[in-house]
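Complex shown without one protein chain; remaining protein chains in place.
Chain nomenclature is as follows: A, B, C and D, assigned in order of appearance, with residue numbering initiated at 1 for each chain independently.
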Amino acid sequence: MRLLNVKPTRGQAVILAALPFALTCAAYLLFSHLRLAENPNDKLLPAVGGMVQMVTDLAFHPDPRTGDYTFWVDTAASLQRLFIALSISTIAALVIGIVMGLLPLAGALLNPYVAVISMAPPLALLPILFIVMGLGETSKITLIVIGTFPLLVRDLALRVSELPREQFLKAQTLGASTWQIALRVVLPQMLPRLVDALRLQLGPAWLFLIAAEAIASDSGLGYRIFLVRRYLAMDIILPYVAWITLLAFLADAALRWLQARAFPWFAVARAS
Amino acid sequence: MRLLNVKPTRGQAVILAALPFALTCAAYLLFSHLRLAENPNDKLLPAVGGMVQMVTDLAFHPDPRTGDYTFWVDTAASLQRLFIALSISTIAALVIGIVMGLLPLAGALLNPYVAVISMAPPLALLPILFIVMGLGETSKITLIVIGTFPLLVRDLALRVSELPREQFLKAQTLGASTWQIALRVVLPQMLPRLVDALRLQLGPAWLFLIAAEAIASDSGLGYRIFLVRRYLAMDIILPYVAWITLLAFLADAALRWLQARAFPWFAVARAS
Amino acid sequence: KKSFKVAWSIYVGWMPWGYAADNGIVKKWADKYGISIDVKQFNDYVESINQYTAGAYDSVTITNMDALSIPSAGGVDTTAMIVGDFSNGNDAVILKDKTRLADIKGQKVNLVEFSVSHYLLARALESAGMSEKDVKVVNTSDSDMAAAYKTPDVTAVVTWNPIVLEILKSRDAHKVFDSSQIPGEIMDLMAVNTQTLKDNPAFGKALVGIWYDTLKLMLSNTPEGKAARESMAKASGTDLAGFEAQLKTTRLFATPKEAAAFTRSKDIAATMNHVREFLFAKALLGKEAKSADAVGIELADKTVLGDAKNVKLRFDPSFMLLAAQHKL
Amino acid sequence: MSAIQVERVWKEYGDQIVIEDISFEIERRGFLMLVGPSGCGKTTFLRMLLGEEAPTRGTILIDGKPLAAEPDCDRGVVFQRYSVFPHLTALGNVMLGAELSQALLLGKLFGAKRRAVEEEARALLDQVGLAGAEAKYPAAMSGGMQQRLALAQALMRRPKILLLDEPFGALDPGIRADIQALMQRLWNETDLTVVMVTHDLSEAFRLGTRILAFERSRNRPEERERYGATIAKDIAIWPPRIAGGSKRFNRSGRDDPAKTGASSGRPEVQAS
Partner (left out) sequence: MSAIQVERVWKEYGDQIVIEDISFEIERRGFLMLVGPSGCGKTTFLRMLLGEEAPTRGTILIDGKPLAAEPDCDRGVVFQRYSVFPHLTALGNVMLGAELSQALLLGKLFGAKRRAVEEEARALLDQVGLAGAEAKYPAAMSGGMQQRLALAQALMRRPKILLLDEPFGALDPGIRADIQALMQRLWNETDLTVVMVTHDLSEAFRLGTRILAFERSRNRPEERERYGATIAKDIAIWPPRIAGGSKRFNRSGRDDPAKTGASSGRPEVQAS
């Protein structure tokens, strides 16, 4: 039988899926053991027990200085920044993207500019950003917005212009004004596409968040990682990285769920 | 007339497109002038003349210490890293993506793993990367590969599985083996899609390049920006950022051109 | 002007600022002078200086060298109002598997370019009769220096604490030169915008008040003092033992009197001369600088090093003296 | 007075002449079929009637008045595809026209007004044989059902003129016959002038009151650009077919006492 016709059964699929994860864990345990056997104080690949201990400390014992549960305070701070920033850039991208895609005049005005701007490396603009925005939450949120907004808005404008022309004509024969077309024809069809675009920008958003927190902050997952990096405290860094990965994965899954739930018509319409 | 039916003429479109660029320049000139009037040594928004002077110096006068033309050495170093890294991750993604998308067994094995891995923040993994790879070119290239490969491979595996099943059946009725299907049916159809995926990853690739060069390097555009950030030399940073933007824009345009040129069948096939 | 902004970054000699902000000392002094002071923590030292230079902050924690090369060379007239400490071993040249400074010849040296590490390296090479041409400098971010040292191709690093302590935990690491061999040359300052200070002496007084209040508490051998040190240790990402190890290599001026005396000593002139020569050689005094004299430095006795018409960095012990005389 | 008067209309795209000097008139309640080879300009002509494109020369009069420069609710339209909105249910699609005219700001009705419109829309869906499919999204409907829906949607605004561009071109033959019967009934029962493009000559003869065949008189490659299509044949169906032969169609059913009889003539609907 040709290999491409060989399909795993349900059980085989589960085993196959678990395999790479198991191998990764095993490799970690092995190398960690080897390094620790050589130098019990090695910090690079700490023992799992140590990491669990560390996370338990951070998550369930209040910091004696501030009384906060460091792990949760960091998580809350980062998620809040991420949430506010992504809300801003999604809503702005939605409005501006629809305007750009729907109105030829707005498209002519903004398309080339956004195309160029979206190529600028946001990290290099950080110093200016901090000076203009100050160092509070604003600048961190702005960095994420600057990093994600241009791509979101380009994507949406493209999607609007990909809507069949027939829909706009039909809406006009039903007496719709430009405003009504934006509101009743374009907006609802853009929402599920926005979810797709947003999912693509989640990775970059985390990146910018970590970069911003590394420069000026006093809480947040990225802040903690950069703070302890000087001491090579991998027993904090590794659990934090795993936690960020998990959060990102959950956010992605939540968005997919939302899309399937809120826009039942979209899955079929997209497939065809 | 409804606003969505108002189309600019060719000339109007050019003027509209130029407007935001002109406004940005004007705003820069204005604020730069205001700040310089207050403090002639102000570093944040240097005069345009100064920037031109600086770039000319860096580009056309050899550095007295090393005899290099700094600007071009930086550009060459960065582009080389980018090129090698993207070549590696594209080729690897092509091979593994096709295998994952085509063979159900490989898909079952790798899909969940790649989905999780692609969510991990590469920047946070840097310390481990350094220790495994050393501080040389390898680690910079690896960072870009790690940052772009998982998304490329996911995208490609998805595209392969989106090919109509009918094509695989048809190929089998023509006597094709799994290997022949991969080679003659899947690979050529993935190449133009790979260009799309690659274009999406150019932005992140620049980001990781800059981040890697900021950490340990002795040449490169990102290196220079972070080095001179130490004394707020915006007269170098701003031209470098503009230059990176231009390079990214050109790379994107080149990829689009390549796609249209090398895969004439794709534009129509995609539209339908 | 009633409200002021202070930027500080995480470093052993500056941790009291964070403690003071968290524990009401800042507020106490600000209230006393009827002003408000916002003390902001930076993880990234360079960013804090850039913010200050661009005018977003009135005051910043900074080393003497960076004060000259960044704000002063950038035209921002800056006054070193508090000399908090000097590095007495906090900065070090470390070789892997080699024990003599002379072995550095021909090696690649990882350090933060144009930072005090770079300066320390220059001074170290000078002391061994070499120059920078004898080594190859590779710019490496401080936050990754500890990890970088673990890689085989890194054989020489110049860096500061806590990274020095971290690296020295490796058995193959040998400290071959440190800042205790150039005592007093790497100073950690609280610098204030000269114009702001002139217009608002109350701000200066409040800062001095905060600083010495906090130092007194922190250096005292009481449970409160220990608690303060523990808290600072935690904030800098380490524990009490780690923090005290760093304090050992920091010559902290516990009283305003000591600090003012150091500021007024003749050594400062020699130090700043070294520093400006170094910066000029690296073209860090500005494009137009024709010599190391381009930027004027006013010393405690009002004599000026370099261009008297372009004085941009001032050492001013007057506020520390006020504190010493209990006139705050 | 004629419903549509076309006077010496030319249409050129750049150098290419698509339609060359066409003049004719359509009486009120006529059913005009446009036929002709692919690419001869049938769709282009329909788009001019719709107001999407302006003639290069010549005028088009509707009820003696010059055609509005953009589509409006006087002229309904159904295309071969994309005539209904994928994000609205069948009911939502039909209600849309009324909602847009009655709620200028939101394009959405609530409360009693909404219920009135909903009732009207349900009646109309019933008329086109879609009773029971009110809550379905277009993606869940067969092609034939979608085109029925598109007709109902267009009729909701009571247009004077209905423009159809190969509306049944993509349907299977059996379904096609059903919907042709529906079309004929709707034309009989409403006050409509219909212009329909088709590729299918038998359809043209079955439905039309008059058939216009467009053709390029000169079709050699080198001439193709320089000569547009003209009317090659103008056939009136014999014996003349007259609209409203059967009982007038009444949409809301509210002011028609004999409303149960109105739908009794409906042919059996096959939902494919």
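The working rule: a contact is a pair of C-beta atoms (placed from the backbone, for glycine too) under 8 Å apart; a residue touches a chain by one contact, two chains touch by 3 or more.
None of the values given here were measured: they were computed from a predicted structure.
S.K.: Using the touch definition from the top, which of D:81, D:136, D:160 or D:199 touches the missing chain?
M.R.: With D:81, D:136, D:160 or D:199 as choices, the missing chain is touched by D:199.
S.K.: In the whole complex, not just what's shown, which of B:1, B:37 or B:268 touches the removed chain?
M.R.: B:268
S.K.: Determine and list the chain A residues touching the chain excluded from the picture.
M.R.: Its contact residues with the unshown chain are 1-2, 5.
S.K.: Under the stated touch rule, tell me which residues of chain B contact the chain that is not displayed.
M.R.: Its contact residues with the unshown chain are 164, 166-167, 169-177, 180, 183-185, 188-189, 263-266, 268-269, 272.
Throughout what follows, only the chains that are shown with their structure count from here on.
S.K.: When the C-alpha atoms of chain A and chain C are each averaged to a single point, how far apart are the two points in Å?
M.R.: 37
S.K.: Quick one: chain A and chain B, Cα centre-to-centre, how many Å?
M.R.: Whole-Å distance between the two chain centres: 18.
S.K.: Averaging only over C-alpha atoms, locate the centres of chain C and chain D and give their separation in whole Å.
M.R.: Averaging C-alpha atoms per chain gives centres 80 Å apart.
S.K.: Out of chain D, which residues touch more than one other chain, so two or more?
M.R.: Where chain D meets two or more other chains at a single residue, that happens at 70.
S.K.: Chain A: which residues touch two or more other chains?
M.R.: Only 44, 127, 131, 172, 177, 229, 232 qualify.
S.K.: How would one label the connectivity among the chains shown: line, ring, star, complete, or other?
M.R.: Graph shape here is other: it fits none of the named patterns.
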